[in-house]
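The other protein chains are all here in position, but one chain of the complex has been omitted.
Per-chain residue numbering starts at 1, and chain names A, B and C are given in the order in which the chains are listed.
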Amino acid sequence: MHIADFSRKLLQNSLACLKETFFPVRIHWLAAMVLTVVFMVPHIGFPGLSPGSEIRIADSKGDWGYPNPFRHYPRGPGYVRMSWVFDTLVWKDKNRYVPALADTWSYDPDTKAFSFTLNPRAKWHDGRPVTAQDVAFTISYFKQHPYRWISTHALDRAEAKDEHTVVIYLSMPYAPFLSDIGGTMPVLPQHIWETVTDPLVFDDPSAFIGSGPYLFKDFNKTQGTYLFEAFPDYYQGVPKKERLVYVRSGKPMMSLITGQVDLANIRPDMAEHLQKKGLTIIENEHGWNKKIMINHKKAPFTDPVFRRALAYAINRQEIIDKAHRGFATAASHGLLSIDHDMYNPDTPPYSWNPQKAKQMIASLGWAKGQDGFFHKHGQVLEIELIASNLTVAGERVADRDGEIIKKQLTDIGIRVHLRNQEQTTTDSRVKNWDFDLAISGHGGIAGDPRILSEMISPVYGAGSVNSARFDDSPELNRLLEAQMAEMDPDRRKQIVFKIQKLYAHQMPAISLYYPHTMAAFNQDRDITWFYTKGGISKGIPIPQNKISLIR
Amino acid sequence: MHIWKKWLTPVLVYLSAALVMAYASFRLPTLLPGDFVTAMYAGSDVTLNAEQEASLRSFYQDTQGFPEYLHNLATLDWGYSHAFMAPVSQLFLQALPWTLLLMGTAHVLSTLLGFFLGVEAAWRRGSLMEKAGVGMMTVLEGIPEICSGVLLLLVFALSLGWFPAAGAQMAYADHTTGQWLVDVALHLTLPLATLILAYLPGNFLLARAGMVMVLESFFVVTARAKGLPPRRVRYAHAARNALLPLVTRFGLRFAFMITGALVVETIFSYPGLGTLLFNAIAMRDLPLVQGIVLFSAIMVLVANLGMEYVYTLLDPRVGHAS
Amino acid sequence: MTIQIKDLTIYYQDLDHALLALDRLDLALHPGKITALVGESGSGKTTLGKAVMGLLPKNARAEGSISLGRTQIMGLDEPGMNQVRWSQIAMVFQNGAASLNPVHNLADQVAEPLVQKGIGRTKAMAAARDLLARMGIDAEQAARYPHELSGGQIQRGLLAMSLILDPQVLILDEPTAALDAMTKVFITRVIQDLRRAGKTILLITHDLDLARNLADDIAVLYLGRIMEHLPGTDLVDRPCHPYTLALVRAFPFMDGMRELGGIRGDAFFRMVHAHAQEDGRTHAHVHVAAPDAVHQGGHAPPQGCLFQPRCTQAVLDCSFGDIDVTACGTHQVRCIRGGIARILSFEKVAKSFGKVKALAPTDLTLMAGEVFCLVGETGSGKSTLAAIAAGAVIPDQGRRIFQDRDMDTWMKTDFASLAPKIGMIYQNPAESVSHRLTVFDIVAEPLHIQQQEGDPEKIRARVLAALADVRLSTAPEFLKRYPHELNMGAVQRVCIARALVHAPDLLIADEPTSALDPSVQAKVLKMLLSLQIEKGLTMLFVTHDIGLARKVADRIGVMANGTIMETGAAARIVNHPEQACTKMLINSARGQDTRSPGIHP
Partner (left out) sequence: MHLDMGGQIGKDPWFITGISILLLLGFLAVAGPFLVPYDPYDISFSPLDPPSADHWLGTNDGGMDILSELVFSLRNTVIFGITAGTAGLVLGVITGLFSAWAGGWADQVVMRLADVVLALPSVMVLILLAAFFQPSPVVLALALACLAWPTTARGVRAQALTLKNSLHIKAAQRMGGSGRYIIARHLMPELFPLYLINFAAKTRMAVFMEASLAFLGLFDPGEKSLGLMINYALQYYYLDIWYNWLMPPILLLSLLIMGATFVTVSLEKIFDPRLRKTV
């Protein structure tokens, strides 16, 4: 091979030079070692992808923790990776709930109890059958060792009636039970977890024995890669693909085009380019919303009129056109997504009206100075707007919203200081009420209306930085309490309607728009991915529903 | 007494420097605003209520004071990473090989290549080849890592598709060791090329300048007079004296191994220590941050000590004080 | 193995001009012989050494031929030269420690050539260590690094290094420069052993003492040309070329007598650059660039003798045509006047006043540029001889030849042209000047007599210059002062100024300082000597005090009773006097022999 000889000669030459430089030092052995490496290279074959039955999914961050209830990160992708390994009682396909571990389920309003009959064929990965006892044990275990992802405050107790029926008694009516517990709570094998006292650090391999379609094989932290293998005697049939791999890639589109991965989230602008390359594009419902957090505990934001004036001042369509080139939809001020079946169409739209905004601010005693800004008692109206690189569905993105909002507020006479900070710094400032306005965003708005309680009232959303923690309006607090306990869907809908109107009126935070989240996948792997309506489990807007690999 | 004193002061000084570095690596991360719980849970889809949050915070609370931190340090128990739920040392050892592979080879290759090219160019001083070489290298010196990295990625990974665009190896492909080696090599080429493009020019110009200066000295004429073959004169006599500045640069650069390649690691999603540190900082995963910062501090001290020793090896005239 | 260098020309190319280092040099080095190459720095000595070794820098251009035995090694390429270097020809460079690689120890560097020739490392190191031991460097010192060795040790190391391959030809460049006496003696003995061993040695040095002791033959190099090639022993006693004389006079020989004297003017370097001639083609040609010479539009191509501007006996045709080598006894000299010229010679000149025979028939020759002292008792005829030389007294018989022209005919036919060539200073300054003339007039008198310079401005300039030469003030009030208003020293200096205003070739000083008190005498003498060098005069100095003569003269002639008893180099006369009268003069000068034996003819 010509190149090999040339490189060998070059190596010998440079080795001789090296030897000359350090002539008192003997380096025969170095020369020998390097030469052997040179000989080895030509005999190694080229790496190939084992096409076989394998699915590869790209993710930009890569590391989302170990896929078991206590070790996965408390974000969508973390839960999804666990969902492959641990099954829940019920699950959602494209539009509605479908049986999972439980074949049938019913709710008895008088005893406030849900009863589930389990699928007899369900087995744990170690071959033992899944019994009602396991479900009862899981409920009591989660009450003792809280699993952050679900809130067990509404559960009283659970009893296994016989081998395959279990009844869960509620301590109070809890409307989001099905979405929060039934469709989200992973069932744990009793024979493994009953001896585990400290689940957070329990990392023995048996911690990943679940009843889901895939076995957890490996997670490489630094590489950010996961490996799952199909569970042959899965009770809903052998999964379609033998292996499932998560890969980290900073440039998902590039990995898609080069065939390194089969499914990846993409930016809307990539869509038609990828379509030309023969990939299938899917678009999610509006499950994620961008909003402006307002520090309603600090003047002048304490006054709802001022907050509503801000809403009028912001031209959301310009943000959509400028910052996202139209790949977004204006959000409803009622916080719930417009695709949600409990969405109240006549929540006030606060369409862009700078004149009205100026009048409203003027009505509060602010007068326009010659510098074009509002002044009151010699103080200029000056606020600080914080923005940070938010992660939208796992994809870190820096966008122009801050700059556009700043321009719009400056136009009506408010001096704005735009400050961009690292995300965790922004989160901690919002948490400690050390801010005026902050741009942030969260998902779950197409899922269970429970999101309203979390994102408005401090009772449910104390921990989350996206929650407005607004309890000035007693009426709103009462409604939020009621909707959590209202088990009957129609009556709950009425309450949710009222909440949206009142929330829009109080305006503790301004919803801006729903970015279009899209994904693309390789059609000829004959797996069709889809976005679940209302998001996976309690509202995760990610197109990796395990149903795609089962049926 | 004199010898003992001669060696004691530097050792004492280095020890105090090590102590200061340990304190810095302990204290600085704690100054970062926000903590692990806020970073992990704040923006998440999970909403904690007040007491849940309090219990979490207490679990992740770093209660250890500096003396305790030192004690753990001594017993090589570098603490437990919050995010990864794994001992820091284990995480570290997983990421270190990749960084060593990328940065190590980049440094060694660029220094050796820079040395040979510099020596040859200086020897052919005034020839067309030398002028062209120096010209090209100066132009290369001007291109920042971020630009060359991006361009290489776009050209070779995206449009030509010769090399994989991300990662250090194809995940979970069941390769034979031979195939695995080639796969790692393929993934390594682009980031390595970027780093070499970034480091080579500096080394080349340094070697060339040093060599040009040495060639003017008399002992090179003596060497030629002794009838030694030209290559021997060039390397055993001349290049040997032009080695010192290059070694200093190698030592200094080697110390910044970790943070040095952060940009390249981000462009090529290469799983090195730099990315680990950057994510750890974002996640406010203090034990991991402290571990890595301390390791880089030790690297700097070791590099300095090593260099002092190498100085005397390379050039007997260099006194201890330099 | 002989080295034959023929017509070797080397110049260093710079951006737009080139520096000429060697100009058509011919030299032969024979086995068992030491040839010394002597000259000032910048004369091209080291360039020759390097040329032989083929180590000229990249910008050097060389023509001519250098052959080792029968093989031509001049244009050899690097590999070819490498065969010859160190195995056949070795060189010890002049740069001392800088010639050694600072990062390798001495033994390694000495053994290196052996190792490269394929001899095993351990054997080579053993050979190196014992060669170093022979040179007085023990094993511990051999393992040291250059910066840990003294100058002496390094020189011994370099010598050992050059002998490691036992080469036939050895070039030593300033082997003893900056060395302590002990090491110098050791090195000299080693070089003598090498000569006995039959090696061909070229010794490059500016240390004339070393050259005189070691060299079989010496080549004197000046600006890249060999001025004189003479046997080693003649260097001090019979230098032929004026430059060699000047060099010898400048060198602090242990047994040297005379005050050290530099050489007039400054050395300069020769520029070769191309000028487009009328025919448009550019011709490389040599051009003199003295430090202060301004390269006005034109230039001064240096036809003729290079030493001409600084030569004390330069005549008009010295600066024309190409000077080649002529024989002068056993020496070859590059001088159209065949080496140091005779300026004045007496043939059987005698004089007697009435019955008193003042001067017996004597033969005497005065060489150009030298200081000849006539010493003798009063009445020994030295003043008469001086007067005859100055043309003041006509001898009864004999011929006087001055600058190769018969003096008598010259005085008869055209005394005006002879007078300015000889200047005279008398014993008693006060009497030798007219007390009515002011200082200015005294000094200007010779010019007025000759009326050569009509224009008063020029006369004034020449007078002021002459007065400045003798370090007298040129302020107007001083010029108007009269001799009697000055002290004796000042008057004598005015006389000297008068004597030199015409820039004579020969200055005759008859007991010029005996009338002055010692402190003034010393000042005047020092001034006289520096003037002699500056102006390049030949001086006939008459004195009765041999101690004074010792300090001033190159050669001394002892006179008694009108005859010159003994002449010779000052050092020889003073250290090994032969004639009784000389011994007596020396002893009386030393105040030992108060009794004065009778004077025997």
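Assorted remarks:
As a working rule, a residue touches a chain if its C-beta (ideal position, glycine included) is under 8 Å from a C-beta of that chain, and two chains touch if they have at least 3 such contacts.
Quantities reported herein were computed from a predicted structural model and do not represent experimental measurements.
Shown chains touched by the hidden chain across the complete assembly: A, B.
From the options B:Ala86, B:Leu113, B:Leu181 or B:Val212, the residue with contact to the unseen chain in the full assembly is B:Val212. Residue B:Val150 is the one among B:Leu73, B:Val150 or B:Leu181 that touches the chain not shown. For the chain left out of this panel, the touching residue among B:Pro97, B:Gly178, B:Pro245 or B:Gly306 is B:Pro245. Among A:Glu242, A:Glu403, A:Asp436 or A:Glu481, only A:Glu403 touches the chain left out of the display.
Along chain B, the points of touch with the absent chain fall at residues 9-10, 13-14, 16-17, 20-21, 24, 28-29, 31-33, 134, 138-139, 141-147, 150-151, 154, 158, 205-206, 209-210, 212-213, 244-245, 248-249, 252, 255-256, 258-259, 262-263, 266, 274, 277-278, 281, 289, 292-293, 296-297, 299-301, 304, 322.
As for the chain not pictured, it touches chain A at residues 251, 253-254, 267, 269-270, 273, 321-323, 325, 387, 389, 396-398, 400, 402-404, 407, 418-422, 425.
One rule holds in what follows: only the chains that are shown with their structure count from here on.
With centres taken as mean Cα positions, chain C sits 100 Å from chain A. Centre to centre, using the average C-alpha position, chain B and chain C are separated by 67 Å. Within chain C, residues 104 each touch two or more of the remaining chains. Across the assembly, chain B contributes residues 232, 236, 240 that each touch 2 or more other chains.
Within the complex, the chain B residues that touch chain A are 32-35, 38-50, 52-53, 56, 59, 83-86, 91, 94-95, 98, 112, 116, 119, 153, 157-158, 161, 164-176, 178-183, 186, 231-232, 234-236, 239-240, 243, 266-269, 271, 275-276, 279, 282-284.
On chain C, the positions that touch chain B within their shared complex are 50, 53, 55, 58, 78, 81-87, 90-91, 93, 95, 98-104, 112-113, 116, 145, 147-148, 161. Here chain A touches chain B in the complex through residues 14, 16-18, 20-23, 43-50, 56, 62-63, 65-66, 71, 73-76, 79, 146, 148-149, 151, 200-201, 203, 218, 220-225, 227, 243, 245-251, 254-255, 257-258, 260, 390-391, 422-425, 427-431, 440, 442-444, 454, 459-467, 538-540, going by the rule given at the top.
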